[in-house]
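Below you'll find the structure, written out as structure tokens, and then a few comments.
Every protein chain except one is present and positioned as in the full complex.
We just call them A and B in the order they show up, numbering each chain from 1.
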Amino acid sequence: MATVTLDTISKGYGRKHVLQDFSLEIRDGECFTLLGPSGCGKSVVLRMLAGFENPDDGAISIGGRQVSGRGVRSIPPEERSIGVVFQEYAVWPHMTVFENVAYPLKMQKCLQSELERRTRSVLDLVGMAALETRLPSQLSGGQQQRVALARALVSKPLVMLLDEPISNLDANLREEMRFEIRELQKETGVTILYVTHDQEVALAIADRIGVMDDRGTLRQVGTPREIYDDPVDSFVFRFMGIANFLPAVRTGRGVCLEGCDPPLESRLCDGFDTASENGPVMAGFRPFEVDMRRSGSGIQALVKRVALLGAMVDYRLEVGGSEIRIQQDTALALRSGGIYREGDHCCLVFEKLRWFDRETVESERDRQ
Amino acid sequence: MINSRLRRCGVAEVLLVLSIVILVVVVAVPILLIFGNAFITDDGFNLKTVIQLLSQPDTYKALKNSLVIATGVTILSTIIGVFFAWLVSRTDLPFKGTMKVLFLIPFMLPSFIGALAWKILLSPRSGYINKLFTELFGLEEPLFNIYTLTGIIVVESMYLFPFVFIQVSGAMERMDPTLEEAARISGAGLLTITRRITLPLMLPSIVAGALLVALYSLSHFGVPAILGTEVGIYNIPTKIYEKIYQSAGSFESIRTGTILSSILVSAAAVILYLQSLVLKSGRFQVISGKSMRPMLIKLRGLKIPLLILSVVYIGITVILPTVTIILVGTLKTYGLTIAPENMTINNLKYILFDWDLTKDAIWNSFYLSLAAAFVTMLVGSLISYVIVKMKVRGKFILEFLGVLPFSIPGTVIALGVILMWSGRFGINLYNTAWIIFVAYIARYMAFSLKSNSAALEQVHDSLEEAARACGAKHWQALRDIVIPLIRPGMVAAFFLIFLPALRELTTSVLLYGPHTRTLGVAIYALNEDGETVYAATLATVALVIIVLGQLLIKRVTRGKEESLGA
Partner (left out) sequence: MPEDVRLDRITKRFGHVTAVNALDVTINEGECFSMLGPSGCGKTTTLRMLAGFEDIDEGEIRVGDRIFSSKAKNYYLPPEKRDFGMVFQAFAVWPHLTIFDNVAFPLQIRGLPRHEIAEKTKRALSYTNLLSVEGSYPNELSGGAKQRIALARAIAINPTVMLLDEPLSNLDPKLREEMRFEIKDLQRKLGFTIVFVTHDQSEAMALSDRMLVMRDGIVQQIDAPLTVYDRPANRFVFSFIGLSNFIPVEIFDSKVYVQGEGQAGEIRVGLPETPLPDKPVLAFRPSDVQMVEGGDIIGIVKRRAYLGDIVDYRVMVGGVEVRIQSGARRSHYAVGDRCGLRIGKFHWFQGE
């Protein structure tokens, strides 16, 4: 069983604490994405799993075997049965594609015939069989990363560790590799830890995501949909995409957005009361979760800026003294009343609102 | 916990300790001995005799001369270097590519051989040019007396200006051209741009190059030894040499030597510190990632005159001295006019096949350079690996020690190894080839560290980590990944040491024994003994070896670049 557990790990460099009492369990055969801003310590987690670094405290086990921890000799990387894929490919430039991929088997003193068979089969899997005699300098970035994937897979590791493996590729290739990594995992059933700062990749590739903040704390673990739609706090909400916040209060007529006249529909107000027990709250929503109407009795807004960005139109609107950002599909907008101009008035209909602690939202905003 | 950690990084700790020991023995202890010898007598710390020695007229004068020469050479080299760098990288001078290569040739020419040539041409009484002019125009005085401070400064500058040239032309080529274009669109003409934008931006490179020249000139032995000693002009290195040889290594002379050396080391340290400051100052980072065609200044009418000036400069500084050496080396007797009937091939035959002194010198230089280059390359790659790649506690000691080799002039190294290896610690290598070998390692360690670290910086950590994750043990990862990848850097280090060591003079001249003359020492000694013709013949041999070596480097390094495909 290749379950991975990190149990109350602490790690620091000099006086700087990177991780404190960090615990995480990655299930057998899942693709787990550790997502966080750069410098949050997510790569340190991966490097400790790989054995390139040792935790100051706490225990790590892979597939039920403790690989480092209190009072135990730390098992070096070469004995952990892991595959690692790095952001900078790390394909050895002096070896051919075949030699690169065969290296782990050579280290295991695999029989030559067996080595050739397994190397070829994994090269086939990543679609690089035709290029096995090339040197890495003759390959594109995407091909090099496929070699790195093959090399990490060839010895049938318990766990694959991927450290931002596609962020050096261009956008098209990134999408393609995202699908390919996902498909490789389905075929091989290997457990994956995928570390990234790119929330789009994380949403697309993961079975479960763990979101870390810049202090190294794990804020939320859940499926992509849970993380995106039901974030536990404003940090996660903000990190997963463009976030709008508007202050809300309960008045005699119901829950109102500050500076706006009509109260919100009651279907939007689930959870408001629970959230407001601890103080003032903010309503949070994404740019796509609002409909703009030419007229109506809803929340009134003024169009401050319009930017056509191609497939979507990006608006800055003023609502009750605050600025929010709304995005519309260009195609839809063109076929339903046209694109708004700066200075137009409109009426907003919300699809969904979430409630966050106002003080936290404001202090996060100040820190930015 | 500390125990387990020690065991965990066993290999790392061993490599670290080994590296530290090597640097301590080869570099640190000799320097400490010099300072100790200079400042500590039987009565403990003693500044009085230091001041006493320094205020003796001849030591004081040597100090002054060193300063004057270094200043003069720095200023002159900087002017020449910046001017030619600007010419080949910022103007539409014809044949720029060729000219750029030509301006680097003075680097290959050992400056003491250049000095020898200029002595032959411009010594006050017997110099060929001076004789020609006195005969032609009936002058009373020679045209130019090379045996002067000015002469020394000019000759040294001829061969040191490439330090500035390389730095500045490199920086000018890598400079973001939009910095100049922005000035043009702002309304500035090309000369205004050169004055107000380009040159100020180049200042750090100019200063870095100038400081290298200063560092080199301050501790330079060859040119002042050949052009100065005859008329009593000494700088610090030649004074140390004279003291030690006059008195056959008396205590007092060694003491003078160590005190002067301490001054040299301190000056070098100051220069290196200044350089690191200049290089660190971030506001001068003007290098762009994108390469674009830079804007070229149109020389128009000046094109041909400036081309002629450049060609004449190369002709005078490179071709004239080289031809002089080659021709004089074939003369039957020194002083004869250069004419076919006065020339012979016998000189060459004699020094190559018959004369033990020169035969030994060539052989000594060859095997010493080979051995030193090989060992220094290996040790340097080991130390660089620890410094660049490993995370071990105590590394800072090594980082500190690793800077030392850069700051020690050749004369000082020689004195240091004399103090260390003359039996004081039970080993006496004096008058053997071993002492020169040890000195070469210390002298060229900096080259090896530089080249190897640069190669290692190129090897991303993840390449080695990938091997570990693939199941390779530390030593297997080193064997299969790291060493093959830094091999070009190691080869470069080898040649960077081998070639200069072949023609080394400054250090060897203090260390040679009856049977351990090197090529440089032999040329120098022959010249001292008045055997100018044989000195020139041997210098010709040295030049041929150097040119062959350079061609070999070109081939080897080019082959490497191609095979890596980068």
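General remarks:
As a working rule, a residue touches a chain if its C-beta (ideal position, glycine included) is under 8 Å from a C-beta of that chain, and two chains touch if they have at least 3 such contacts.
What you are looking at is a predicted structure, and each value in this text was computed from that prediction instead of being measured.
One of B:50, B:166, B:197 or B:519 touches the chain omitted from the figure, and that residue is B:197. Check A:33, A:145 or A:199 against the missing chain and you find that the one touching it is A:199. Within the full complex, the residue among B:156, B:176, B:242 or B:504 touching the omitted chain is B:176.
Contact with the chain not shown here comes from a single listed residue; of A:36, A:77, A:210 or A:224, that residue is A:224. Touching residues on chain B toward the chain that is not drawn are 176, 178-179, 181-189, 192, 196-197, 200-201, 203, 282-286, 288, 290, 295. Although one chain is not shown, part of chain A still touches it, namely residues 175, 178-179, 199-200, 203-205, 224-225, 228, 240-241, 286, 288, 305, 307-312, 314, 329-332, 334-335, 339, 351.
The working rule: only the chains that are shown with their structure count from here on.
Inter-chain spacing, taken between the CA centroids of chain A and chain B, is 54 Å.
Every residue of chain B that touches chain A in the complex is listed here, in rising order: 4, 7-8, 460, 462-463, 465-474, 476, 480-481, 484-485, 564-566. Touching chain B in their complex are the following residues of chain A: 50-52, 54, 73-74, 76-80, 82-84, 86-88, 90, 92-94, 103-104, 107-108, 135, 137-138, 148, 151-152, 155, 161.
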